[in-house]
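Encoded as structure tokens, the structure appears first; notes follow it.
All protein chains but one are shown at their positions in the complex.
What follows is chain A.
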Amino acid sequence: MSVTLLKTHPLMPNGQVGRDVPRLESMAKVTGREDYTHNLRLPGMLHAKIVRSTVAHGRILSIHTEEAAAVPGVHSVVTCADIRTIIPEPYFGPAFHDQPILADGKVRYVGEAVCVVLSHDPHIADAAAQLVLVDYEELPAVYDEVEAATSNVYVHETLKPAGTFPDLKHLEGKRDTNVALDYRLIRGDAEAAFAQAAHVFEHDFTTQQVMHTPFEPMISVGEPTSTGLTIYTASQSPSFVRIEMARLLKWPENRIRVKTSHLGGGFGAKLYIKLEALAAALALYTGRPVRVALTMEEQFYTITKHATTFRIKSGVDTDGKVIARRCDVWWNGGAYADIGPRVTQKSGFTAAGPYDIDNVYLESVAVYTNRPPAGALRGFGIPQLVWAYESHTDLIARGIGMDPVEFRRKNILRDGRPHATGTVMKDAAIPEVLERTAERIGWDKAFDRGTGTIRRGRGIAIGFKASISPTTSVAIVNVSADGSVTLYSSTVDMGQGSDTAMAQIVAEVLNVPTEGVCVVRPDTDVTPYDMATLGSRSTFHMGNAVRLAAEDAKKKLDDLAAELGLPERSNIPVDQLFKKRYGMQAGNVIGIGSFIPTYKSPDHDTGLSDNVTPFWMIGATAVEIEVDTETGHVTVTRMVNVCDVGTPLNPKVVETQISGAAVMQYGFTMSEKMELDAGQVTNASLADYKIPSILDIPPLMESEAVVATQHSGPFGAKGVGESATFGVSPAIANAIEDAVGVRITSLPITPEAVYRAMRAAANQPLEDF
């Protein structure tokens, strides 16, 4: 595999931002010295093993814990009734307070946590957990998102939105529905425009439920302390965990301390609150430290990526201009809302694509079903949307006989033009990304289309994403008396390289080497508030806060020099400054930065807003593929990923984020799928759920960040981690049609799906089973 970044990007004056700084933690990681939460052992610690539901929807009639409790070495068996003695209202969640810490009289999916066995020995807890018997009265269940939207099988009795989101307030107490959020956008008059269109196209697309598969499975350890509670957790959002635990316990925030280490991957799985509430409640219930650590297999029952159905309809005029588009998107949220309603709205409003369309009608609904819950996964819903609108875009181009790139070029959304929400595009290099992608793949050049049983094709796709808004980041920069610099930030480095990037910003401002900046691990007693490490928001939000904090420190150093009567721009070393001021090596200079962008919430009735996001992320993919016409096997021989990430802070890290995101989405495109049978995941292990290996990755992978500036970002930068996921799936489907003339509309694109489509096209359909 070769990975190349074509463009060279500017180095800032002090040589820190824009430099390929090797990741600060890489030596500790490759030598096995890195400290992960999994390594933590506390004196007297108990291990928890979760007993999980075996039915998709049912009332719990009884839980027989006696046999398990009698196993020598078992400390206790804990049910929801016990949790209530600590937390009387044990329901949590970022958007809805709908998820019980342990099942509360009812289960809503196979794998839901019903009770917990505790022991000093994890093997004893594991064995005893198998002795717990639960009697259920099974209830009818609903699994499909479209069916659930109108089904009379209800997953929840009433909707319980959290108070934090004003736009969910109207759902409070609503009964007899599985729709957790209905977002609508109305721009112009789509119906009238359809009536005038020369061509109207309508297609349905679906995506499958998949899992994040972080190689460090989820883990949280709760520890009672003299002042309250400490939670050690592999979390992407320590600040949120603290606030949510304070709400559940009705404690002030400062009695709860949340600490994270480096994470072995997150991808959205470890967001908001997951195992922390259980670990905390068990610790307070037993008065001992309690470790809740999942196996790889259990992660399939914890959080997933939404399966979706997307019906998309477009009206095109005689010149190939799209004049109207209607989008209906159903998001399969599973049994608990998690952040699904946010995905539905914040990603939903981009469902009409990066195109300049005057008339748009869009509905995006979050639907409860009896499946494992769905939340955020690298792209926050955008890859599901791009899959549909970029497959649709290609079908239109073919339908009207126009080149797919030319058709996109004609309709592309340019800076200065309003997006469907009404927000005027700014610093969004959509046309540039499209052009560079087409140029690098050689779209206008001759192409070998293959012979015999190997047919070759090319495809291209482009997508975009808004940033979750409005969110806050706070940072502290501490300059010690010897001039050494420490950064306190609650951004979680889960492998994306944020520690290095943030250190580079500090180093650039203070003109010190990045390698010498110490970045403190998130610890809510020590590091200030950050909304969460999600949605590619950290570079922009925390990056701005860190820059402000470093600038504040720099100003204070300058003030100190002035106070000591030193001439402006004197280059006296920082340690001498402190020595002059305090008479010895003593003191600190503390710089503080706090950042929240401006934002306007979409209007409830029209979904419109003139300031819907602080920045846009853009990503495009082009591929060359081979199809084996005898088996349907698709081989991607070359993949080009081009993104607008603003100005890269660290080009090397940008390159690995682009290729990493593309490879992850490649797995979701080609092989990954949670197989469900009556709500039961039948392939919940890495032996049966297949992520791509190094042998599956395209032999030629190229990454590029276009020359661009996000003027409101730190040193022109913005988010990186998700953009290369956007175009991968539809680019491959578009290339398949280019190669063999069949259209795949459901993910994953298995060899069998392609082969069946080819047989159907040849009027010789393969029998079903």
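Operating definition for what follows: a contact is a pair of C-beta atoms (placed from the backbone, for glycine too) under 8 Å apart; a residue touches a chain by one contact, two chains touch by 3 or more; residues count from 1.
Operating definition for what follows: contacts and distances are computed from a predicted model.
Peer 1: The chain dropped from view, which UniProt name applies: "Xanthine dehydrogenase family protein subunit M", "ABC transporter permease", "tRNA 2-thiouridine synthesizing protein D" or "AMP-dependent synthetase"?
Peer 2: According to UniProt, the chain not displayed is called "Xanthine dehydrogenase family protein subunit M".
Peer 1: Decide which residue listed in A:150, A:576, A:637 or A:685 touches the omitted chain of the complex.
Peer 2: Checking each option in A:150, A:576, A:637 or A:685, the one touching the absent chain turns out to be A:685.
Peer 1: Which parts of chain A are in contact with the chain that was left out?
Peer 2: Touch set of chain A with respect to the missing chain: 123, 126-127, 130, 297, 630-631, 633, 667, 670-671, 675, 682-683, 685, 687-688, 690-693, 695-696, 750-752, 755-756, 766-769.
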